[in-house]
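Reading through the structure tokens given below for one structure.
A single protein chain has been omitted; all remaining protein chains appear in their positions.
On to chain A.
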Amino acid sequence: MKVRVGIGIIAFFAVVAVIGPWLNDLMGIGPWKIDYDAISRPPGGGHLLGTTSQGTDVLAQVIAGTRNSMVVGAVAGVIGIVLAVVVGVTAGFFGGRIDALLSFLTNMFLVLPVLPLTLIVAGYVQDTGPITIALIIGLFGWAPGARTLRAQTLSLRGRDFVMAMRMLGETKTRLIFVEVLPHLAGWISAMFLHLVLGAVLAEAGLAFLGISSADTVSWGTIIDQARQVALLNGMWWWFVPPGLCIALLGTATGLVNFGIDEVMNPRLRTADIKAMRKALA
């Protein structure tokens, strides 16, 4: 149940990200369309979520922002998860020197504070479009995932079925792809969702600090623009929706991860039968 709700919410945002521009056209609104008759208008009638102080439609901006926020999340998530799998599984599977070196690298990225680090890089890179931002966030966000995957690979490597295959003379590549990776699928998907959410939050944080190009709309840039004007004029409708979207996406991620956790770690499954039935329903 939890998982279904979670996946439903994520799918919803994914769909909005894909069809966003058409959706805006369909409703006759646009993120840059200025309605001079309705400036700083609260939600209602012509503008479902009200308008900004420039007279643009908040709903249209949120819809347009969904695409950029989701793109940053997805791209950064893919980069992060690939790095985490490569580093974590390699370290766990091969052990020895390779492990020592990769673990050191992982631990280093784990303790460095990510926000200031991304900020410094983003500050120097000239073109800070969504893809650049996603690249930077992905490059700095893989460490926690790599650490977990390393631990899991270590424990998998020692299990009987992997040992047996190794005795049979399977190549290491085949062992990794056929025996190890499929067993990590649950972890990897949970981590991927986590990375996506982390990236959406990080992008919002960077946009909030003013690092993002002026002609992209994302949930973060909307909050940033609103902060400067909306607060003093009491225009809550301007900054509440984008933040709620981020929180909803985050909750969905959490719900899916709950479900995956319960499959991966049977002990987390609630012992009492009533709750179990509920969880299965």
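The definition used in the following text is that contacts are C-beta pairs under 8 Å (C-beta built on N, C-alpha and C of every residue); 3 or more make two chains touch, one makes a residue touch a chain; residues count from 1.
Here, contacts and distances are computed from a predicted model.
Participant: Leaving aside the chains you can see, what is the UniProt protein name of the one that's missing? Options: "Dipeptide transport system permease protein DppB", "FAD-binding protein", "Ni/Fe-hydrogenase cytochrome b subunit" or "Siroheme decarboxylase NirG subunit".
Facilitator: Missing chain, per its UniProt entry: "Dipeptide transport system permease protein DppB".
Participant: Where the complex has a chain not shown, which of A:10, A:246 or A:260 is the residue touching it?
Facilitator: In the complete complex, the chain left out is touched by residue A:246.
Participant: Tell me which residue among A:8, A:44, A:182 or A:210 touches the hidden chain in the full complex.
Facilitator: A:210
Participant: From the list A:96, A:116 or A:169, pick the residue that touches the absent chain.
Facilitator: A:116
Participant: On chain A, what residues meet the omitted chain?
Facilitator: 2, 104, 107-108, 110-117, 119-121, 123-126, 144, 197, 201, 204-205, 208-211, 223, 226-227, 231-232, 234, 236, 239-240, 242-243, 246-251, 253-255, 258, 261, 265, 267-268, 270-272, 274-276, 278-279
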